[in-house]
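Note that one protein chain is taken out, while the other chains of the complex remain in position.
Order of writing sets the labels: A and B. Residues in every chain begin at 1.
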Amino acid sequence: MKVILGIVFLAVLLTCSVAFAQTDAMTPADSTAADTLSPPAPPTDVKAVDTPNDHGHSITVTWKLSTDDGGGAKSVSHYEIFRSASPTGPFDSVGTAVAGQTIFVNGGDKEKQSEDYFPDDSNFYYRVDAVTMNDSVRSSSEIAGPAHAYGQWYNTGRTPVLVAVLLFMILTIYFVSRARKGQELYVRPLGGIEAVDDAIGRATEMGRPILYVLGLGTAADVATIAAFTVLGRVAKRVAEYQTDIIVPTYDPIVMTVAQEVVQSAYLDAGRPDTYKEDSVFFVTQSQFAYVAAVNGIMLRELPATNVYMGKFYAESLLLAETGAVAGSIQISGTDEIAQIPFFIVACDYTLIGEELYAASAYLGREPVLLGSLKAQDWGKALVIILAIAGIVAANFGWTWFTHLFKVAN
Amino acid sequence: MAMKRQIPFALVFIFGIFMLFQYFVPHESSEWVYEFLLDWIYIIGILALALGIWSLFRVSVDKIKTKKPNWVYSYVTLMGLFIMTVFGFTAKTGDSWGLYPVFVITFMLALFMLIQVLAKPASRNLYGLFGGAFLLAAVLIAILDRTWGFYFMEAKGLQNSMFRIFFDDVMMPILSTMFALLAFFIASAAYRAFRARNLLASLLLIAALIVMLRFNPYLPYAAYVAKVSNWLMNVPNLAGQRAIVIGIGLGIVATALKVILGIERGYMGKG
Partner (left out) sequence: MDIFEKMMKLDRRWIFLFLIIVCVVTYAIPFKVPILVEPEVRSIYNFIDSLPPGDIILVAIDYDPNNLAELHPMTYALVEHAWRKKLRVIFTALSQNGPGMAEQAILDISDSLKQDRTFNGVHFKGREIKNGIDYTFLGYKPYYALVILGMGQNFRLPFPTDYYGTPLDSIPMMRGVLNYDQVAGVIDLSGGSITDAWISYGQGRFNFPLALGLTGVMTAQYYPYLGSGQVFGIMGGLLGAAEYEELADNPGRAKDGMRIQLYAHMVIILFIIMGNVGYFAERRRQKREEKGR
């Protein structure tokens, strides 16, 4: 019985393999049509140059399309690019470009150990083949080269940014020097800043501490830097009135900077001995764990004033609502646009966006800082003028205007 | 004294100007310095984390010592901190855990004794003795027990089942819960704040209602309301946000310039 089954199985196996072999035999018929293709016209005007505005290790090859690119029996399906270290070869393929493309960037790694390493400052020669559907039917262009890759020292694509930065620098330095010479500068009043002093006074009267939340940013965020400046002023007042300040921090670097700020504020106020080192402490770097901790502090210590300055994310409403429940006066400032509505709804005073950056100028009224505010305002005026000019240019189809501002990579 | 202020300013100026120029210089050597600096930022960050943890430790011990409200939870904070660290660095080498639970318990007891030493200086010697004994036991178990080990160079500890349980089954649900609280807070904040007190408040109220009813299919003319709310989001809202964003962008450039040039000194303490 087993023997019979075995023979039947073998028979089935043999029939199947013969059937497959027959299907394989069908395909060669197709390729005979392709053998009659004659080679297409080669691509012309092949140029190889160092890729501009990069760190080197890359050469760009351009060419003019083969005249057989596009429909017809001689249709070119793609181009293949070859490279060699000498004009006589041997040439290795480095990539392909689809039909219709006239540019190919041959780049590589800058690390010598990497298998994709592309050396700088060594000459390479390039050849572009126009290839048809049948890989062996192709025609080669002339050899282009020598070309060698090297890094540029200046990225010309980023010139508009350089111009803008230099312009802004000049504006800032101009207004700052004008301010230093004693010129009076008007800045409009900001409710939130003016409320800070009253809020600290309120806290002193009630005998309750002030809670200052620096937000969830790192010390590199501009909002946090602005918040440090406000913290310095608040801490100085707090030292003078002998109230307590609580500063829970989210980032350890922010904690070290904040400790430094508060300590020097106490020194400035002439009360270095009343500074408590544990008033500025690290909590955790987890967003909602941090807000849980701060909410706990709010409900236990019942601060009279909560100041939220810096970068806040989804937890902003949790903080502000809990503070409202605890009955504190709340002053907030952030540049996170999504959180501003929450702060406006739940806090008594809110500084929106750049009003937070301006806070340092307001609190100290230092002419130098006020001068930089003026420069910012002039910068904004310039942007408005350019935007209007852009609308006009777009309407007249003057694309050269928008191209002036294009930043390439 | 002068050095204390001059050196940081000089450093900020040099590195600030360098990073500014680096953006415009694609050459390899500038790239090399840039990558080198990026590595150093990581290193400084990790060192600062050590300072942060030290601060947390000190504040918690102080809470226990002075018996501030809810001081018991400071024990939980510290235990949680150190036990997760231990879990994260250990993993089993074979199939069984051996004396690992005993190690964890003795380590926790040693830690508890250490906190008591700092928090209750009166009975310092007793706690110190017990703490030393537990720590010795823990170290002995760690050295002698071969069924599990410390892995500092690889991430094996992150696959540790205890670590996973605490993270996936304790921490993640808690974090999600905190986020879910937002829904309720939005409801109560909206109820309190969206009153048509004056023209601006009324406009805010109407806009909020339209956007909330945005994709409500039960409303008559649902598609029309959706169109209006889309217009609200994409035109006036976008215009206002773009204006604020441009202002913020300029503010960032100005503040960065002020920091680099040493005009803005708030971040260093005015001292």
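Here, a residue touches a chain if its C-beta (ideal position, glycine included) is under 8 Å from a C-beta of that chain, and two chains touch if they have at least 3 such contacts.
Everything numeric in this text was worked out from a predicted model, so none of it was measured.
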Residue of B:L38, B:A122 or B:L200 touching the missing chain in the full complex: B:L38
Selected from B:V72, B:L136 or B:M212 as touching the chain missing from the view: B:M212
Positions on chain A contacted by the hidden chain, ascending: 109, 116, 216, 285-288, 311, 313-314, 336-339, 409
Residues from chain B at the interface with the omitted partner, ascending: 31, 35, 38, 41-42, 45, 154-155, 158, 164, 167-168, 171-172, 175-176, 178-180, 183-184, 186-188, 190-192, 194-197, 205, 208-209, 212-213, 215-217, 222-223, 226, 230, 233-234, 237-238, 241-242, 245
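Rule of thumb we're sticking to: only the chains that are shown with their structure count from here on.
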Residues of chain B that touch chain A when the two form their complex: 20, 23-29, 31, 44-45, 48-53, 55-56, 58-59, 62, 68-70, 174-175, 178-179, 181-182, 185-186, 188-190, 192-194, 241, 244-248, 250-259, 263-264, 266-271
Chain B contact footprint on chain A (complex, rising order): 53-57, 110, 120, 151-155, 158, 161-162, 165, 168-169, 172, 176, 219, 222, 225-226, 228-232, 249, 251-253, 255-257, 260-261, 263-265, 267-268, 278, 281-289, 291-292, 296, 300, 314-315, 317-318, 320-321, 324, 335, 337, 342, 345-346, 352-354, 357-358, 360, 368-369, 372-373, 375-376, 379-380, 383
